[in-house]
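A single protein chain has been removed from this complex, and every other one stays in its place.
Take a look at chain A:
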Amino acid sequence: MDAFKEFRLTRRGLLRAGAVSVAAVAAPEVAAAPTATGRPPSHASIKLRVNGKEQELTLDTRTTLLDALREHLRLTGPKKGCDHGQCGACTVIADGRRINSCLTLAVMRDGADITTIEGLGQPGHLHAMQAAFVKHDGYQCGYCTSGQICSAVATLDEIRQGVPSHVTTDLNIPPPLTAAELRERMSGNICRCGAYSNIVEAITEVAGSAT
C-alpha cells in the first residue's frame, strides 16, 4: 500500500509535469526564433506586486498579463477562456479594479498591484466570497469560478463606490444592492454550466454581511 502512495499525484501536479516535459522539448526551438514576419521578438523587464509578493519578470512584449501570471508565475487560478475579453474567466483585480487580464499587456502593468484568486484566500482561510460560492454551490465545472469570484469581490466595491450600472434607475443616489444589479454587473463573466442563480445568492449573502 505504501508503494501505491508514491503514485498519488494531484491532477494539477500531473498537468504541470506534462507541461514541463513538453516545454523542455520545445524550448530550444522557441528561443530567439524570428516571427513569421521576420520581426524579432522584443523584451522588457517589469515589476509586479502579485498577491502581496514582489515579482520581477523579463518578458516578450506580447505577453498578456494573463500569460505572465499563468505561464511565468505559475498562478493558474486566472483561466484562459476566450482570450478576447468576452468570457471573464481571466478576471483579476489590478490596483483595486477588476480587469480582463487577457486584454492587457504585462508591460503595460509595470508596477501594478495584482490580486488573483490565489491572493484572495486559500484552503483553510477562504475569502468570504470563496466560502459563499462553496456554500451556495455557485459553480459546476469550476472553470469560470476564479474569474467570477474576483469579479464579484470587485463588483461589491464598485457598488459601494456608487458606480452606476445599466439597470440603475436613479443615477443620483447610491445604487441599490438588488439581484437585478448584481446580474447586470456580473454580465462580463460567462458561466456555461449556468450556475448564475447560485452565484447571485452567494454574492448577495456576502453583500448583506458586509453592509
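General remarks:
Everything that follows uses one rule, which is that a contact is a pair of C-beta atoms (placed from the backbone, for glycine too) under 8 Å apart; a residue touches a chain by one contact, two chains touch by 3 or more; residues count from 1.
By definition in this document, contacts and distances are computed from a predicted model.
Per the UniProt record, the absent chain's protein name among "ATP binding protein of ABC transporter", "Xanthine dehydrogenase family protein subunit M", "Peptide/nickel transport system permease protein" or "ATP synthase subunit a" is "Xanthine dehydrogenase family protein subunit M".
In the complete complex, the hidden chain is touched by one of A:K47, A:R97 or A:K135, namely A:R97.
Taking the complete complex into account, A:H166 is the one of A:K53, A:H125 or A:H166 that touches the chain left out.
Of the options A:T76, A:Q130, A:S151 or A:N198, the residue whose C-beta touches the omitted chain is A:S151.
Although one chain is hidden here, its contacts on chain A can still be listed: residues 35-37, 39-42, 44, 60-62, 64, 83-85, 88, 91, 97-100, 103-105, 107-108, 151, 154-155, 158, 161-166, 168, 171-172, 183-189.
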